[in-house]
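In this view, the complex is presented without one of its protein chains, the others remaining in place.
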Amino acid sequence: MIEGSGINLSVNLGRIKLKNPVVTCSGTFSSGLEYSEFYDVSILGAVTTKSFSFVSRAGNPPPRIWETTCGMLNSIGLQNEGIDFFIKNHLPKIKSLGAKIILSIFGDDPGEFKKIAREVKKVESSLLAVELNLSCPNVKEGGIAFSSMPAEVEKITEAVCKILEIPLIVKLSPNSDSIIESAIRAKCGGAEAVSIINSIVGTAIDIDTFKPRLGNVTGGMSGPAIKPIALAKVYFLAKADILPIIGMGGIYDWRDAVEFLVAGASAVGVGTANFVDYEAGKKIIEGIRNYLSKKGINDINKIIGKAIC
Amino acid sequence: MIEGSGINLSVNLGRIKLKNPVVTCSGTFSSGLEYSEFYDVSILGAVTTKSFSFVSRAGNPPPRIWETTCGMLNSIGLQNEGIDFFIKNHLPKIKSLGAKIILSIFGDDPGEFKKIAREVKKVESSLLAVELNLSCPNVKEGGIAFSSMPAEVEKITEAVCKILEIPLIVKLSPNSDSIIESAIRAKCGGAEAVSIINSIVGTAIDIDTFKPRLGNVTGGMSGPAIKPIALAKVYFLAKADILPIIGMGGIYDWRDAVEFLVAGASAVGVGTANFVDYEAGKKIIEGIRNYLSKKGINDINKIIGKAIC
Amino acid sequence: MKLLSGEIISNEKCGKGLYKIEVFSPYICRNANAGQFVNVKCSPDGILDPLLRRPFSIYNVEKEYNVFSILYLEKGKGTKFLSDLKKGSNLNFAGPLGSSISIGDRSKNFLLVGGGIGIAPLYFLARTLIQKGKNIFFAAGFKDNNFIEWSGELTRLGINYRIFTEDGSWGDEGLATDFVKENIKKYKNYKIYCCGPRDMLISMQDILAGKKISVTALLEERMACGVGVCRGCAVKIKDGNGSFVYKTVCKDGPAFDLMEVIFD
Partner (left out) sequence: MKLLSGEIISNEKCGKGLYKIEVFSPYICRNANAGQFVNVKCSPDGILDPLLRRPFSIYNVEKEYNVFSILYLEKGKGTKFLSDLKKGSNLNFAGPLGSSISIGDRSKNFLLVGGGIGIAPLYFLARTLIQKGKNIFFAAGFKDNNFIEWSGELTRLGINYRIFTEDGSWGDEGLATDFVKENIKKYKNYKIYCCGPRDMLISMQDILAGKKISVTALLEERMACGVGVCRGCAVKIKDGNGSFVYKTVCKDGPAFDLMEVIFD
């Protein structure tokens, strides 16, 4: 059902070739192993792993989750077991499932990014691409992400680019004005594509205790509530025509995914939706295919950016 | 029920004294006349009018409204009959209802703001305050608001401040990094308080026609979906302790209102909620009073900013 | 206009995705006039998806029983919620909203042209006209025979009517507007009211261009407030100076002089 039927779903983001435009969002799919119990994750365009740092990180104090109206806040704080753990434990398993992998990495400074890249170097042929998470809103309370410092974006991208041969994706933040400038710098640094958006800074407060609902005071907001905001960011960046875009933020079903493609994203990321509908990724791929088939469109590339005027 | 009971609900934002902290958001309550059919609008802390410009404005082409998940986009484009119409037609009526009035004004440049201010001067004793809308996201497609140019914020505030004696509120945009800087400049210019947030730039696209859902391509997002984002902006600005804040963005019920107060807002604005529950303003005042009474708190000022650490 | 809660007396299917809901409300029955609508909260208490209220024309008012009704098509999540509501539970709505159609004493003959669910407000109008002893012809056009079960209600009015369907499965094959076009001479002294899809209204404009027949259309537009404050439901209306102004469907309308409406 997914393959065949004469409709082309494959997209290219520079050197990154995806058999269909649906990837998972970093941090919402782990390395794909859990969800592989619900469906064959190799049908996805790619699995984007959660962000790994050089050494393991404990993450933020709980509570880490707060549900908001049609959205959620998280302050996970990049809890992860470190890049070596990923390489030794997750990578062989997820590879054996046949999934294409985008590895998300995160560092506190350009130096840490380089150190991770050197580790990744050893297995880069097993990976489709590396995504540089320059935009986590959860590290410090309201902390500034690299993504809002365009010069840093270029520096880090360039540094990693010198080490790795596989394509780089730069993940940018909606929490600053500088998406376009940062995308330009990412391109200068050698990136192949950008992912937008990471979660939006938000908070919630308990009116009985007067304490924040999250251990880390603020968190990153994601889910259907933020879709119109994410879509506008994608639309404007696509219009600026700098690098291919993986669009994400609030995608819940295939209609949302198509909307991002039409707005100019070359691929889409499914995040929070995975928590609500464990089969979201699969259903979105099927939905896109049916949509194209009903519309008599034989190539997904024909709708990408169609709304841009 | 609303008055009496020994609980103090009155708050001061500099020279602006409100009998309770609940005001309406500009553009969501017109001048209060329609809603006065649902309840006595004089019970509100104040009615903030929609934004008036010097001469009338036709507004943006329809469609102007799109519903999003737990929120909405609008691209009204500041349709209004001009400041003279307000002064001659709305002002006498809303005054006769006993409502306190915050007049929102909007201009294309400092010159227009001055011209409006000179008209307003004639009736300023009838007004509680003037709100300078420096942050409408709907004027141009993705247009830059004054609010993202701190120097302009100061210039306009100062210009109006020289003309009017009544307090000024400056309404800022969430669509830029510069809220804190703009608030500082607003203070330098002589403002008494800031209102945050105006609506957030967003869009939606019709996947059948590939056209944007709004005549103006992008619009301003409002409603419950944006609450966590607005609350974080209020929290950080309150922490910076520059000017008193009227907090708004997604407030739907009294719990939301209390959350904004606890986060550091000295007053709250009710916007989109008016469209869903025509009595929202009234219910929120009652809800806040009951909450304080149940908690045994006799003065609302005791909870303002309680969450700031 | 008031924010109200009324008991649902019945909520029954009368076609594919077509329902009629009857609600107890003395206030609406006392105050509503043809052309007005109610704005309905289409989610349970405390649930905000869908967020905005949904506008529905008042389809009928039965003063004897203090019951008014809405005829509606299931389209999306709001109307899905409505169709699941059980008899005996309460409907949260506000109304009557919009301006009433004022029926002068001068006109005697009325032609009502409805397309699809657009027949809903015209039904209330027809009942009002009957009470005033007017002469009415009702031309109703549909895609197919989905409204056939409903048509009993039309028959019971005892007025002259004709049904047109695009697929010919019920009544005459064709469009109600084609019928109007062919017979327009007959309706010179009629006042015309129409409600239906945009294309139908545009056809009516074409047919009536230069004809000096009074024609009122009931318009639809996406709404946020429903009470005239947000300016969301703007439609372009000619202003006499060759230019236009934006008027609100929810407050200035839904009824407008069709020849003044600019569709673009």
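Per-chain residue numbering starts at 1, and chain names A, B and C are given in the order in which the chains are listed.
Quick note on the criterion: a contact is a pair of C-beta atoms (placed from the backbone, for glycine too) under 8 Å apart; a residue touches a chain by one contact, two chains touch by 3 or more.
These figures come from a predicted structure and were not determined experimentally.
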item: Which of A:F86, A:F106, A:F146 or A:Y252 contacts the chain that the document leaves out; value: A:Y252
item: Residue among B:I16, B:I43 or B:C70 that touches the chain left out of view; value: B:C70
item: Sole contact to the chain not displayed, among A:P63, A:G82 or A:G190; value: A:P63
item: Hidden partner interface residues of chain B, rising order; value: 69-70
item: Those residues of chain C which, in the complete complex, touch the missing chain; value: 43-44, 46-50, 77, 80-81
item: Absent chain, residues of chain A that touch it; value: 27-30, 34-35, 37-38, 50, 58-59, 62-67, 69-72, 74, 76, 79, 223-224, 252, 272, 274-279
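The rule is short, and it goes like this: only the chains that are shown with their structure count from here on.
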item: Chain pair whose interface holds the most contacting C-beta pairs; value: A-B
item: Chain whose average C-alpha position is farthest from chain C's own; value: A
item: Chain A and chain B, separation of their C-alpha mean positions in angstrom; value: 35
item: CA centroid of chain A to CA centroid of chain C, Å; value: 47
item: Interface hub residues of chain C, defined as touching at least two other chains; value: 48-49
item: Sequence positions of chain A contacting 2 or more other chains; value: 69-70
